[in-house]
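Heads up, one of the protein chains got dropped from this complex, but the rest are sitting where they should.
Order of writing sets the chain letters: A and B. Residues in each chain are counted from 1.
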Amino acid sequence: MPEKKSVPIQVSVSALSKLLDCPYYGKGTTLISGVSNLKEAEKGDLVFLAHRKFQSQLEHTKASAAIIPIDETYDRIPVIKSKNPQLSFLQAVEYFFQPHKPALGIHSLAYVSPTAKVGKDVSIGAFVFIGDEVEIGNRAVIFPFVAIYPHSKVGRDCIIHSHVSIREETFIGNRVIIHNGAVIGSDGFGYIQDTRKAHVKIPQIGNVVIQDNVEIGANTTIDRASLGKTIIRKGTKIDNLVQVAHNVEIGSNVILAAQTGIAGSSIIGKKVMVGGQVGIADHVEIGDNVILAAKSGVSKDIPANSMVGGSPHLDMREWQKACLSIPQLYDMLKEIKKLKKKIEALEKAQR
Amino acid sequence: MPEKKSVPIQVSVSALSKLLDCPYYGKGTTLISGVSNLKEAEKGDLVFLAHRKFQSQLEHTKASAAIIPIDETYDRIPVIKSKNPQLSFLQAVEYFFQPHKPALGIHSLAYVSPTAKVGKDVSIGAFVFIGDEVEIGNRAVIFPFVAIYPHSKVGRDCIIHSHVSIREETFIGNRVIIHNGAVIGSDGFGYIQDTRKAHVKIPQIGNVVIQDNVEIGANTTIDRASLGKTIIRKGTKIDNLVQVAHNVEIGSNVILAAQTGIAGSSIIGKKVMVGGQVGIADHVEIGDNVILAAKSGVSKDIPANSMVGGSPHLDMREWQKACLSIPQLYDMLKEIKKLKKKIEALEKAQR
Partner (left out) sequence: MPEKKSVPIQVSVSALSKLLDCPYYGKGTTLISGVSNLKEAEKGDLVFLAHRKFQSQLEHTKASAAIIPIDETYDRIPVIKSKNPQLSFLQAVEYFFQPHKPALGIHSLAYVSPTAKVGKDVSIGAFVFIGDEVEIGNRAVIFPFVAIYPHSKVGRDCIIHSHVSIREETFIGNRVIIHNGAVIGSDGFGYIQDTRKAHVKIPQIGNVVIQDNVEIGANTTIDRASLGKTIIRKGTKIDNLVQVAHNVEIGSNVILAAQTGIAGSSIIGKKVMVGGQVGIADHVEIGDNVILAAKSGVSKDIPANSMVGGSPHLDMREWQKACLSIPQLYDMLKEIKKLKKKIEALEKAQR
C-alpha cells in the first residue's frame, strides 16, 4: 500500500547543510532520506520548525533532523539553522521529491496531429489528443486524456494534468501548470434576446491568453472572449473550481482561492488576493493589491490597496463592525420598542 | 503564435451590405476579412457600434468598416446602418466565423459500439466512447474524450465538447451544446440513515432529459432523478460550474449564471433569470419570469414575476433597503445606547 513515497536518495546532514548553505549542529553523519511534517515524520525524515510555538512538537517528532530558526537551539536530534526555515525546507524538498511525470517522449497511444509542432524532451502520455497546428514547447509534460484543440500553443516547461481541455486558439506561456479537469477556452456565456424573448447565442470568437508561471486549479473554467482576449497575467495562481468569464483580465501575481467566480469583462489588478467563494460582477474594476475576504460579493469598482468583505461588499472595518452588530439586531428591535413606550409615557406625563 | 483566426474569406462592404440587407455609406469596394471589437480591431476587420456613447472609440478604431445605428452618421470609414447593429453584426460573424469541429465522419481512434445508431454527416473525433444502443442524430459533432454511456440519445446538430460525460439513459434533444467537462446524469445525492445512523445509498434509477436548444457550460453537473426525470426545458442556457440536483425541473428559456446550485426536486418556471452563485434549496417552486440577484439564497417558493436578492432572500426593494442599512448598524447600536441614557435622564428628572 503505497502511502509513502519510495525515495531512494540518501544524504547526510552535513552534506544537506552544504547544499542549503546553512550551518548544522549535532551528528553530521545522520542520514536523511525524505521530508515530512513534525507530527507524521518517521526515522530518516527531515522536518522544519516554522515558529517557536511548535517546539513541543519537535520534542516528540520521530524525524532524524530538523531545520530550525537561526536564533533557536535544540540538541536531541541534529539541526540545520536557517534565517528562513520554510524556504530552506522547500529547497530540501525539491532535492528529495521528484514529481511524477509520464515517460520522456510521445506515448504510442497518444494522437498528435501531423501538422502539430512538438518541442524537444517532452513527456506526452497515453491517450493525449493534440490537434492540428498546435505548438508544444520543449520539456512540456502532458498527462493522459488532455485535449488540445487546433491552433493552440503550450509553452516551454508546462505541466498539463489529465482531463484538461485546451480549446482552439488558446495561447499558454512558459512554466504554466494546469491541474486535472480544468477547461481553458470554453465559450463565454453571451446571448441576446430575439423578438420572442428566446436567447440567441453570440458566437464567442475571441480566445484565452495565459502568461508565464501561472498555475490553474482542478476543474477550474476559463472562458474564451466573445471578441478579443480573456487574459491571465504572469505569476497568477488560481485554485480549484474557479470560474473566469469571457473577456476578464487578471493582473500579475494575483491569488484566486477556490470556488470564486468573476463575471464577464471585469478587470482585476496586480497582486490582488481573493478569498474563497467570492463573486465579482461583470464590468467591475478592482485595483492593485486589493484584498477580498472569502464569500465577498462585489458589484462595484474597488480602488487599489483596499480590504473589503461582505455581500454587497463593504470596507473591511465597516464589514467587521456590521458583523459584530448583526447578532444584536433582534435585541435592538426589542430595545427600540421599549424606548418608544418610555418616550410615550414621558410625553404623556409632560402633557 | 495563433492568437488570431486565419480567415481566408474576403467580402466587400457593398456585398456585405446586401448580405445583411442593410444600406452602406462610403467606399463599397473596401474589403472585409474578419470581425473584432472597436478597441482591438485591425485592418480588414468589421466592428459595430452598439451605443452612441462608444462613438469616440469609433474615432480611433483601426477597423475597415463599422455597423452603426440607423440614426447615426460617420464618414471616416465605410459604415453599414442597421436598426439592430448587434444582431446584424452577429449575422456577419456567422458568415466569417466557422467554429472548429473534428473532421466529418468517425475517427479511426473512436470507439462506437456495434449496437449504437449513428446518423448522417456526424463529426466524431478521436478517443470518443459511444456505448451500446446509443443513438446519435444527424450532423452531431462530438469531440475527443466524450463518454456516452449506453441507452442514451443525442439529437440532431448537437455539439458535445471534450470530456463531457453523458451517463446511461440520458435523453438529449436537438441543437444542444454541451461544453467541456460537463456531467449529465451522475447519481443524485440521496441517502437514508440505517439504525446505526450510517448513510445508505438510495439507488438513483431515474434519468435526465434535456430538450432542444439548451446550452450547458463547462464542468456543470446535472444529476439523474432518483425516480422519474430531471428535466431542462427548451432554450434554457446554463453557465459553467452549475449544480442541478436530482428531480429538478427547469422551465424553458431560463438563464442560470455560473456556480449556481439547485437542490433536489425544485421547480424553476419559464424565462427565470438566475445570477451567479445563487443557491436554491430543495423542493422549492420558482414562478415564471422571476429574477434572482447573484448570491441569493432561496429556501421558500417565489411567485411569478418577482425580483429577489439576499440570503435568505427578500423582495428586491426590501433587500436593497437592508443593504443600505447594514453599514449603519454599528452606529445604530451606539445611537440606541445614547437614546437610552437620555431617556433615563428624562425619567429621573421627571420623578
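As a convention for this text, a residue touches a chain if its C-beta (ideal position, glycine included) is under 8 Å from a C-beta of that chain, and two chains touch if they have at least 3 such contacts.
Everything numeric in this text was worked out from a predicted model, so none of it was measured.
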{"item": "Of A:241, A:280 or A:314, the residue in touch with the unshown chain", "value": "A:241"}
{"item": "Touch with the omitted chain, as defined above, among A:116, A:294 or A:316", "value": "A:294"}
{"item": "Touch with the omitted chain, as defined above, among A:44, A:131 or A:181", "value": "A:181"}
{"item": "Subunit A residues touching the omitted chain (full complex)", "value": "1-6, 35-37, 39-40, 86-87, 90, 93-94, 97, 99-100, 109, 125-127, 143-145, 161-163, 177, 179-181, 213, 215, 217-219, 235, 237, 239-241, 253, 255, 257-259, 271, 276-277, 294-295, 323, 326-327, 329-330, 332-333, 336, 339-340, 343, 346-347, 350"}
{"item": "Touch residues of subunit B, complete complex, unshown partner", "value": "111, 127, 129, 133, 135, 145, 147, 149-153, 163, 165, 167-169, 171, 181, 183, 186-187, 189, 191-192, 197-203, 205, 207, 209, 219, 221, 223, 227-229, 241, 243, 245, 259, 261, 263, 277, 279, 281, 297, 299, 310-312, 314, 318, 321-322, 324-326, 328-329, 332, 335-336, 339, 342-343, 346, 349-350"}
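The criterion applied here is as follows: only the chains that are shown with their structure count from here on.
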{"item": "Intercentroid distance (Cα basis), subunit B paired with subunit A, Å", "value": "25"}
